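With one protein chain held back, the other chains of the complex are shown just where they sit.
Note that the chains are named A and B in the order they appear, and that numbering of residues resets to 1 at the start of each chain.
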Amino acid sequence: MKKSLLALAALTAFAGAASAQSSVTLFGIVDAGIARLSAGGKSVTGMTNSGYNSSRLGFRGVEDMGGGLQAGFWIEGALSNDDGNAAGMNWQRRSTVSLMGGFGEIRLGRDYTPTFWNLTVYDPWGTNGIGQAASIALVPGNQATAVRSNNAISYFLPAMGGFQGQVMYAFGENVSGGAKTNNYLGFRFGYAAGPVSVHAAYAKVEGATDAADVKDMNIAGSFDAGVVKATLVYAQEKNGAGAKATYIEPGIQVPLGAGMFKATYGRYDLKDSSNDFNKIALGYHYNMSKRTTLYTTYARISNKGASAAVVSNNGLAIAGAAGRNASGFEFGVRHAF
Amino acid sequence: MKKSLLALAALTAFAGAASAQSSVTLFGIVDAGIARLSAGGKSVTGMTNSGYNSSRLGFRGVEDMGGGLQAGFWIEGALSNDDGNAAGMNWQRRSTVSLMGGFGEIRLGRDYTPTFWNLTVYDPWGTNGIGQAASIALVPGNQATAVRSNNAISYFLPAMGGFQGQVMYAFGENVSGGAKTNNYLGFRFGYAAGPVSVHAAYAKVEGATDAADVKDMNIAGSFDAGVVKATLVYAQEKNGAGAKATYIEPGIQVPLGAGMFKATYGRYDLKDSSNDFNKIALGYHYNMSKRTTLYTTYARISNKGASAAVVSNNGLAIAGAAGRNASGFEFGVRHAF
Partner (left out) sequence: MKKSLLALAALTAFAGAASAQSSVTLFGIVDAGIARLSAGGKSVTGMTNSGYNSSRLGFRGVEDMGGGLQAGFWIEGALSNDDGNAAGMNWQRRSTVSLMGGFGEIRLGRDYTPTFWNLTVYDPWGTNGIGQAASIALVPGNQATAVRSNNAISYFLPAMGGFQGQVMYAFGENVSGGAKTNNYLGFRFGYAAGPVSVHAAYAKVEGATDAADVKDMNIAGSFDAGVVKATLVYAQEKNGAGAKATYIEPGIQVPLGAGMFKATYGRYDLKDSSNDFNKIALGYHYNMSKRTTLYTTYARISNKGASAAVVSNNGLAIAGAAGRNASGFEFGVRHAF
């Protein structure tokens, strides 16, 4: 994902102390589109946000502390620019403080879970818009940490050839003697070099009951042959009540002119059940400039049994109907700053 | 309205791409005052915000994409600086992304409706503070889009001599087969050259029932003779239940020293009813500098029949009483950044 950064020259001033150079970056994305969603014979047309990239506003900075050590912060919140954040602004996309050096990075705060991050990196849709992989929250249970977790401490390995790794533990903050919930432990490891990239992630989160515990595993990779980039995402979830579901999504991305054609085919399979669905998504995005992109996407879900999945988007919603197909079409513009 | 802009030098950086120059502007207004409101024999004294200009914080920017095309974004939210935004921060003043060029501008997101914009441009009070024109939400019905609309797509004509025009359509986002509401269609056209400026606007918004549909029409203009500027605002609203109301407000603005004297007289008339009122407002603002202004305003409403209109303000409230007069006095300071 291309991202433009506003790098501000910064003059740090301290009471009774000499000044030092540093930098703070203001950054963001405003992404708006028009979409039509259909399901169960009904439809809705309207405006969406985040169809290509998640709309956001953020501030981040790094301080060089000398001796190979850095400190940094990152606060970032979602923009729902179709309604002006009617539900209020927050910094729930990321709110972290980090210490970095040759040892890697220690990061404290609210952040993506490693399991979600692995899914979004390899999904050609970046888990955004109507094409996005239906790869999270596959089973009932505690899905509060399906995307991000509060109260998390993460460790990231330093650069080591093509090897990469991270571990996150998040506190459920349960008072002793009561139910335990939201304790999350997850990690992500992998390798990226030349045309090949592959990562696996695993996590366990506790629910309010044992049945609501969720175990999350995924493995994903890509091979970039230049004229085409192939991706594969495989995600599996189990809960403490015995439910197990998988989502597998092969995809391709083909550079075409000043843009990219994308196609994915996903299959959701719930064990011991015929309530499954598959999803096909096709799209093209055209880069008007380095920061501004036009995009259009079509997606269709075929529900089986009692499955009532819908093509979903930010800012527009439709209810699904058991066993009925669902589809969506959108076009929009993504502007980064 | 004078507005100061913080223009930040920006360095745009992209993964694997050359950098380009651009700019992001941080801007805002903090306006606070002390006011006393009276109605029906009761009164309240306290602190208000936005008595002269709406208090706000925003970020906006424009990217030159070459070939005469630009992309831009604008996110802006209200500051209720008397209570520190106790109800939470959002970006509901404006959240848009635009494509601009010789063809004009296409704008997507939450924004002012053309009908409201026409009223605020010509009201000497800018529809702010206790003097503001009582020119919106004149009849019962769906007034959700009286000032701004979510999910809107607008087209603005390019500069063409003194002619200006804009059209907005906003999606109600109603699922097919159910009630329709919030679909908004409106436009504004006019002419401004030399001392003369005049614009008309029209809109229709759907309510949850046909009776709640609202049709909105206004025409307003100004003539600037130098020593005095005369304005006239005429607004008319009808709902689907047959109610019709008008508001007419002649006004003058007289430059006086480093400031401006303002006076308006407004008449609200509900058809087939004697529940009407009129409003007189007098004020003076003094520019301490380009960005900082002191202001004072007095307004009085004479209610007839069962009308219970009050002089209103942001951050201070009093209930009206049928047929009883209402008044208000405020003084404050407006600082732009």
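Rule of thumb we're sticking to: a contact is a pair of C-beta atoms (placed from the backbone, for glycine too) under 8 Å apart; a residue touches a chain by one contact, two chains touch by 3 or more.
Source: prediction; values computed, not measured.
Undergrad: Check each of A:R94, A:R188 or A:K262 against the chain that is not shown and name the one that touches it.
TA: A:R94
Undergrad: Since one chain has been left out of the picture, which residues of chain A touch it in the full complex?
TA: 8-15, 17, 20, 22, 24, 26, 59, 61, 63, 65-66, 69, 71-73, 75, 77, 88-97, 99, 108-110, 148, 150-153, 171-177
Undergrad: Could I get the residues of chain B that touch the absent chain, sorted low to high?
TA: So the residues of chain B touching the missing chain come out as 1-9, 26, 28, 30-34, 42-47, 57, 79-89, 288-292, 315-316, 318-319, 332-333, 335, 337.
Simple rule for what comes next: only the chains that are shown with their structure count from here on.
Undergrad: How big is the rotation, 0 to 180°, that puts the C-alpha atoms of chain A on those of chain B, in steps of 5?
TA: The C-alpha superposition of chain A onto chain B needs 120 degrees.
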